[in-house]
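Okay, so here's the structure we're looking at.
In this view, the complex is presented without one of its protein chains, the others remaining in place.
Every chain is named by a letter (A, B and C) in the order it is written, and numbering of its residues begins at 1.
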Amino acid sequence: MENLIALLIAAPLLGAAVLLCGGRRLDAVGHWIGTVLAAASFVVGVVLFADMLGKDPENRAMHQFLFSWIPVGGFQADVAFQLDQLSMTFVLLITGVGSLIHVYSIGYMEHDERRRRFFGYLNLFLAAMLLLVLADNYLLLYVGWEGVGLASYLLIGFWQHKPSAATAAKKAFLVNRVGDVGLSIAIMLMFTTFGTFAFGPVLEATGEATEGKLTAIALMLLLAACGKSAQVPLQSWLGDAMEGPTPVSALIHAATMVTAGVYLIVRSADIFNAAPDAQLVTTVVGAVTLMFGAIVGCAKDDIKKALAGSTMSQIGYMVLAAGLGPIGYVFAIMHLVTHGFFKAGLFLGAGSVMHGMNDEVDMRKYGGLRTYMPITFITFGLGYLAIIGFPGLSGFFSKDKIIEAAFAKGGTEGWILGGVALLGAAITAFYMTRVMLMTFFGEERWRNQPTASPAEPDVEPAAAHHGAAASDHAAAATGEPHPHESPKVMTIPMIVLAVGSVFAGGFFSIGDRFIHWLEPVTDHAHGNPPISAGAVTASTVAVMVIGVGLAWLQYGRRPVPVVAPRGSLLTRAARRDLYQDDFNHVVLVRGGEHLTRSLVYVDHTLVDGVVNGTAAGMGGLSGRLRRVQNGYARSYAVSMFGGAAILIAATLLMRAV
Amino acid sequence: MSFPLLTATAVLPALGAIATAAVPAARRTAAKWLALIVSLATLVLAAVVLVRFDPDGDRYQLTESHAWIKDFGVRYELGVDGIAVAMIALTALLIPFIILAGWHDADPLETGSKRWRPTQGFFALILLVEAMVIISFEATDVFLFYIFFEAMLIPMYFLIGGFGDRAHEHGEAAASTQRSYAAVKFLLYNLVGGLIMLAAVIGLYVVAGNFSLTQIAEARANGTLDMATSTERWLFLGFFFAFAVKAPLWPLHTWLPNAMQESTAPVAVLITAVVDKVGTFAMLRFCLQLFPEASTWATPAILVLALISIIYGALLAVGQRDIKRLVAYASISHFGFIVLGIFAMTSQGQSGATLYMVNHGISTAALMLVAGFLISRRGSRLIADYGGVQKVAPVLAGTFLIGGLATLSLPGLAPFVSEFLVLVGTFARYPVIGIIATVGIVLAALYTLVLYQRTMTGPVKAEVEGMPDLRVRELVVVAPLIVLLIFLGVYPKPVTDIVNPAVKQTLSDVQKKDPQPEVEASK
Amino acid sequence: MSASAVHSLWTTAAEPIDKIGAPDIEYGQLSPTLIVIGAAVLGVLVEAFVPRKTRYYAQVFLSVVALAAAFAAVIGLAAGGYATTKSGIVAMGAVAVDGPALFLQGTILLAGILGVFTFAERRLDPAAHGNRVDSFAAQAASVPGSDSEKAAVKAGFTTTEVFPLLLFAVGGMLIFPAANDLLTLFIALEVFSLPLYLLCAVARRKRLMSQEAAVKYFLLGAFASAFTLFGIALLYGYAGSVKYGTIARVVDGTVGEVSPALAGTMGNDALLLIGAAMVVMGLLFKVGAVPFHMWTPDVYQGAPTPVTGFMAAATKVAAFGALLRLLYVVLPGLRWDWRPVMWAVAIVTMLGGAIVAITQTDIKRLLAYSSIAHAGFILAGVIATTPDGVSSVLFYLGAYSFVTIGAFAVVTLVRDAGGEATHLSKWAGLGRRSPLVAAVFAVFLLAFAGIPLTSGFAGKFAVFKAAAEGGAGAIVVVGVISSAIAAFFYIRVIVLMFFSEPRPEGPTVAVPSPLTMTAIGVGVAVTLVLGVAPQYFLDLASQAGVFVR
C-alpha cells in the first residue's frame, strides 16, 4: 500500500512534464490529460484512504522511503513520504477540489490559446502541493513549499503580457521568499539542535531541547506560515494574486496553497506546544489577520478581491485556532477543509459570473443576476450561507468551534481572542452579504453600461482588462454584456462544491468524527470556555444576523451607486489594503532602489576607482619620471656622477656602521 | 606504469587546440567540428576518470609523477581527489556546450589578411583554456599548478579581448575599446594576484624545500615541517590573494563584470563557470592543506568578506541595466557562498561548496547561454531593450526562466542543494553569518525575477516582434543543461558520494570536526 | 708577468741578460677568443683586398664561420672538462677559463651569430638602384643626404665593416667575463665598447639619431670607463696588484709575505671601498642599472636595430659576467659592504625601469626600459651570493639574450616609408594584418613579462628563488611588484597589436630572408624550450656556476 504514495505525486508530475514539454501538438488534448491525471491522483488518494480506515487509529500512518537525497556527514536528507491522517485529509482536499477545478477550467479557459500550459501549471501545482503534505521531513516539505510557490508564480502571472499580472506574480514569489527564509532558518536550527529535521525524530526530541530554541524554531516556522498563508505582516501579495485566472484563485489562493501555513503549524504541533510564547504570537497574528482581511473584504468592489480578503480572514481563523494548541488544532484543520469547499465554490461562482459578464469584476456593475444565472446563484448562495456560518452548514460548525476554543484559551487573552473572533464573524456576515446583494440582487446596473471600462482608481485597472486576452470574445468587452449561465463543465464542479459546503461540516461534527480522525496525530484536548458552549454558539448566530442585517440596510434597501462613493476614512483605507502596500512601496521598494543605486555608484567609483586610480597614478609617476630623460648627454653624465658619488658614499657608510 | 589517464585528459584538448588553429582559413566549419569533437572526446576521457576513481580509495588517485625541474624542486605530479574529479567532470562537460553555443560567435566579419583566422583562433583558445584548467585541477605539485594557473590567463585574455558581441549598442569602435579595457583589467588583476602568489610560492619553497603538495601536507601533519606562525600566515595570504582575485571575492571583484559584459556569452560562461572555479578549488586544495593554522586564523575575516560578496553582489545585480553584468554580479554573490562554505570548516559547508561549484557552473551556463542567444537576436545587452519575449519566443523564455530559477536556487533544482548545504554548514558554526547569508536568497529571487519580468513579460516590444524562438542548435545546448539541473537537484548523491571523503580529508587537515547537535552534546 | 719577477728585473737592471723567459700561453683554452679576434683581423684585410661585389658575402661567411668555430671550441673546452674539473687560470693569470666564463662565452657567441644574421639581412628595404641594401649606411663617413652619399648609394656601396667590428666586439666580450685581472678587464671593456660606439653611428635611415646615439654612448661610455680605470688604480694601490686572486687574498688578509708598502695601503680601506665602488659602477653602467642607465633608451632607439638587438643581448651577458666574477672572486670578503648597496641599486633599477616604461611610445625605447628592469631582476640574483645565485644569473642571461635578439629582429620587420615603424601607434592592429609576426612578438613580450611556460618565467623564478634563499626576501617582493607594473606595458603592446583596429596607412610587414627568420625562429624556439623544459639548461648553469680562484 505504502508504495502507492509516490503515485499520488507522480501522476500530476507526469502530467506537468508531458504538458509543458509536449509542445503544440498536445494543444487539442492537453486539458484532458491534465484533468485525467489529477483525477487519477484523487482516485489513488481515495484508495489509500479506504485502506487507512481499515487500520486502527493509532497506527494508520504509512511511510515510504524512496532514496537518500542529500547525505553529507550528519546531514541526512531523504526523499521519503509519510501519510498519516493529517496528510490524508489534505491529500483528499487537494486532489478532490483540484480535480473539480481542473474540470471547471476546461470550460473557463476554453478560449485561451495557452490552455495546455495552464493545465501543465495546474498539474505542477498539484504535484508540489502533494509533496508538501506528504514529505516526511522539513527539507522535502521545503521543496514542495517552494514548488507551490513557483506554481502560484506561474499561474498568477499566467497572462504575462499584462504588466500588472507579471508584477503581482513577482510580488507573490518575493513575499513568499521572505517566509521561506524563516523556514530554512527553522530547518537549520533543527539541524543544529536535534541533528535532524525529519518530522518523527524532531517532534520526539522536542522534550530535550531548551524552550528558547524551540521558541525560535516555532517563530521561524510561523514566519514561513505567514508568507504562505498571507498572514499579517506578509499578507500583501494575496490581493494582487487575484490577477491570476479565477480557477487559480479558487484552487491555490483559497482552497489549498494558502492553507499550507496552517498545515505547517499543526504538523509542528509538538514544537509549538513546547513554546507557549510562540503560540501566543501565533494567535495574535491569526486574530489580527482575521480582522484585517475582514475589513479589507468590506471595502473592495472587485468581487475577487473581496473574496480574497475573506480568504485572508478565514485563514486568520485557522491560524488563530492552530495557535491555541491542542484545543484548536483539529478545528483549524476542520475549518480549513470546510473553507476549502465553500471558498472554492464561491470563487468558481465568481468566475462563472465574470464569465457571463465579459470578465467584468466590478460588483458595482453587476446586480440582479440571480435570474440570468440560476445555478451560479444557488451554488454561490449556499457557499455564502456556509461561510457566514448559517446554522447547519459547514462554516457554522467549524467556525463556531474555533470561536469556542478561542474563549477556552482562558484568561484575558481568551476573552480578547474570542471577542475578536466573534467580531470577525459579524464582519464576515456583513461583507459576504454585501457581495451577495451587489451581485445577484438589486437593479441590473450593467444595463446600457459598457463594461470593462476603465475602472475606478481603487480597483486594479488591469483587473478590469484581463478579459481582453483571457478569452477571444474580448472584442465584445465593450458594449453591453449579455449575462448567461456557464456551460455544464463549469457548473457541475460548482454544484459538487456547494454540496460539500452544505454538508461537510455537519458530517464531520456528528459524533466528533473529525476529532477522532485527527486525534492520533494532533492529540486533541477539549477546551471548556468560561461561558457555556451554547452561549457561544448563540452569540455567534446573533452577530451573524446583525452583520447580515447591517449589510442589507446598506446594500439591500438602498440602490448601489455604480461609481463608488468616496466613503469613510476607514473605507478608503480598506480599499487600499489599509495602506500596507504603500508602506512597503515607500520603505522597501524605494529604499531598496536607493540602496542599490548608491551601491552601484560606490562599486564604480570607490572599489573600481581605487584600482583605476592606482593605474593612473602609476602612469602619472611614469610621466614625471621620464622627464628626467631630457636628452642631454651632460645631464646623463650628472646622474652617473651623482650615482657614483652615492655609491661610494654608501659603501663607505656601510663600513662605517 | 599504467596509461597516464590524467595527462591524456589534459593533453588531448591541448593537441586539439593546435590542430584547430592549424585548420586553413577557408575551412572554418571544419575547425568548429574538430573543436567540438575534441571537446567531446575529452568529455569521454573525463568520464573514464570519473569511473576509474574510487571514492573510498586513497586520497589521490590515478597519480602520475615524473621529474621535471629538479633545480626548482618541481615534479610533474598529477593526482585527483573527489573534489578534483568533480571539477574536471564539470569542465569537460561544459566545454562542448560552450563551443556549440559559440558556434557563430567568431565568424569573421572584418576583413583582415587572409592569414587572419579568428574562428580557428576562438575555438583553439577555448580548448587551450580547457587543457590548462583541467591540468591545474589535476596538479598536486604547487609549482605545476601555479604555472597553469597563470598561463591560463593568456588564452582567456585573448578570448575576452578578441571576441565580443556582434552588435554593440555603442558601435564597434567603442566596443573594441571597452573590450580591450575589460581584457586588460582581467589580465592585470589576475596577473597581480598571480605574481603575489609567486612570491609566496618561492617563499614556500624556501621553507619546505619542495613543491609536492602531498609531501608538504604530510610533513605539516606529522610536524616534521614546522613554519613560523608569521611565515605561514604571510604565505597563506599570498596564496589566498591570488585565489580571491580569481574567485572573485569582494573587493577584488570588479574585473568580472567588465570581463563578462564585454565577452561573448560562451566566453563569459567559460570565465565564471570554469576558470574562476580554479580559484575556489585552489582555496580548498592548497590554502587549507598547506596552511591549516593560517587558514583557521584568517577564517573570520574571510567569512566576512564572503558575506559581503553575497549581499553586495546580489544588491548590485538588482541595480544593473545590462543583462550580462547582472549575471556577473549574481556570480559574485554565488562565489561568496562558495567561499563561505569552504571556510565554514564543516563537512556540509565544504561538500556544499564543492557541489556549489559544479551546480553554479551548470546553472550559470544555462542562464548565460540563453541570455546570449537572446542578445544575439536583438543585438543589445540592455534589459530595457526587451519586453514580452515570452509571447514571441516561449521556449527561449521558458529556458531562461528555468536558468533564472536555478540561479535563485529553487528547491528541486541543483543549486538549492548546494546552497542549503553551505548555509547549514555555516549556520552550524556561525549562526549569525548563516542567517545573514540566508537573506541573500531573497535578493537572489529579486534580481532574477526582475530580470525575467523586464525582459520576458509585459507587452511585446516592437524590436522584439518576430524574434525567432530557440533554434535546434541552441536547444541542443540548453536542454541537457536543464536536465542536469533537475537531475542533480533531485538526486545529487552521485556527486556527494564522490566529494564527501575528500572533504572529510580536508577537514582533518585543518583539525576540524563538525559541531555536534545540542541534544547529543547535552547528553 | 708576476709582480715579483718584474720587481727583481727592475732592481737588477744593471747586468745584461741573454734571454727573456717567454710567457707561456695556453692557446687551446684561449682558442675561442683567438679565433674570433683573428677572424676580425682577417675581416679588416678582406675590407682591404676583396673586391666590393663579393665583400659582403666574404664577410658574412667569415664571421659566421669564425663565430661557429669559436662556439665549437667553447663546446669542446666544456666537454673537455675545462668548465668544471680542469678549470683554471691561463695566460699567466690574465684570463680565467672556468664554468661561468665558458657558459657566458657560449651565450655571447650564439648571440653573435644571430647578430650577424640580423646584420646581414638585405631584404627588408626596397633595393636602391638595383642593389640590395641592409640596415647600414652606404658610406658612414658621408653626410646624410649629401651628394657623396647619393653617389655611394648609386654605386651600391655597403658598410661591410660592420662585420669585423662585430667580431671585435664579440672578441672583447669573450674576454670580459673571463678577465682575471683588472687590466684585462679594462682592455676587454674598451675592446668591445669601441666597436659598438661605431656600430651605433652607421644606421642607413635616421642617421642623425644614429649619430647622436653614438656620441652619447661614446662620451658616457668613455666617462664611465674613466671611473672604472680610476677604480682599478685605487684597487691596485690597495692591493699592490691587479690580479683578482691576489686582491681577494689581500682583502681577506690571507696574503703571504706582506711588504711594508702593502702593509701601509692594506690598512687603508678607503682605497679598497672607493676603488671597488668605482669599478662596480663602470660595470653597472654597461648593464644599464639605475642610475647609470640613462644612455640605454637613447642608444637603443638611435642605433640600427640589428645593432641594438646584438648590443642589448651580448653586452648585458658580458657585463654581468664580469660583475659576477668581480663580486664573487675579488670582493667576497667585502660582501657585507656591497650587498646592501646592490640591494638598493637592484630595487631602484627594477622599479625605475618598469615605471618609466609604462608611458613609452616608441617600441625600441620601450624595450630599452624593459631591459633596464631586467637588469634589476638579474641583480637580484647577483645579490644572492650563493652558487644558486650564480647559476640562476647565468640561466637568466642565456634566456634573456635570445628573447632580446628575437624581439629586436621582429622590430626590424615592421616598416613603413620611413624605414622601421617604431612608434607604437603604428603597431595598432598588426595582429590583424600579419597574425604570425604579431604572435611571435607576443611570445617575446610574454617572455619579457615572465609569464609561465616562457623562458622569462623560468629565469625570473630562478633568480627570485636564489634571492629568497640568499635571504633577500624583500628584493623578491619588490621584484614581484615591479613585474606586475612591467606586465602592464607589455600587455599594452599586445592589446595594440591584436585588439585595436589596423590603421589604413599603417606599416607593412616585410618578408625577411632566411637569415632573420633563423634569428627569430631560434629566439622563439629557445624561449619556449627554456620555458617548458628548462632542466637541462639549469643543470648546465649550475655545473657552470663555480668560479675558479
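Convention: contacts are C-beta pairs under 8 Å (C-beta built on N, C-alpha and C of every residue); 3 or more make two chains touch, one makes a residue touch a chain.
Following the convention adopted for this analysis, contacts and distances are computed from a predicted model.
This complex has a chain not shown, and the name its UniProt record holds, of "NADH-quinone oxidoreductase subunit K", "ATP-binding cassette domain-containing protein", "ABC transporter domain-containing protein" or "Sarcosine oxidase subunit beta", is "NADH-quinone oxidoreductase subunit K". Displayed chains that the missing chain touches over the full complex: A, C (touch as defined at the top).
Within the complete assembly, C:E212 is the residue of C:E212, C:D337, C:D388 or C:E420 that touches the hidden chain. One of A:L4, A:A17, A:L203 or A:A637 touches the chain omitted from the figure, and that residue is A:A637.
Within the whole complex, the absent chain has one touching residue among C:Y236, C:Y328 or C:Y490, and that is C:Y236. Set against the missing chain, the residues C:L45, C:A127 or C:A261 yield one that touches it, C:A261.
Although one chain is hidden here, its contacts on chain A can still be listed: residues 626-627, 629-634, 637-638, 641. If you put the missing chain back, the residues of chain C touching it would be 3, 6-7, 10, 140-141, 143-144, 182-183, 186-187, 190, 194, 197-198, 201, 207-209, 211-216, 218-219, 222-223, 226-227, 229-230, 232-234, 236-237, 240-242, 259, 261-262, 264-265, 297-298, 301-302, 365.
We take it that only the chains that are shown with their structure count from here on.
Counting C-beta pairs in contact, the pair that comes out ahead of the other among A-C and A-B is A-B.
Among the chains present, the centre nearest to the common Cα mean is that of B. Greatest centre-to-centre distance from chain B is found for C, with centres as Cα means. Rounded to whole angstrom units, the spacing between the C-alpha centres of chain B and chain C is 45.
Chain centres here are Cα averages; for chain A and chain C they lie 81 Å apart.
Chain centres here are Cα means. That of chain A falls 37 Å from that of chain B. Counting partner chains per residue, chain A shows two or more touched chains at residues 615. Among all residues of chain C, those that touch two or more other chains are 488.
Chain C meets chain B in the complex at residues 391, 431-436, 446, 451-453, 457-458, 461-462, 464-465, 468-469, 473, 476-477, 480-481, 483-484, 487-488, 491-492, 495, 498-502, 533-535, 538-539, 542. Chain A contributes residues 615, 618-619, 621-623, 625-626, 628-629, 631, 633, 635-637, 639-640, 642-644, 646-648, 650-652, 654-655 to its touches with chain C in the complex.
Per the touch definition, chain A reaches chain B in the complex via residues 20, 67-75, 79, 139, 142-143, 145-147, 150, 153, 157, 160-163, 165-167, 170, 173-174, 177-178, 180-181, 184-185, 187-189, 191-196, 205, 208-210, 213, 592, 595-597, 599-600, 603, 607-608, 611, 615.
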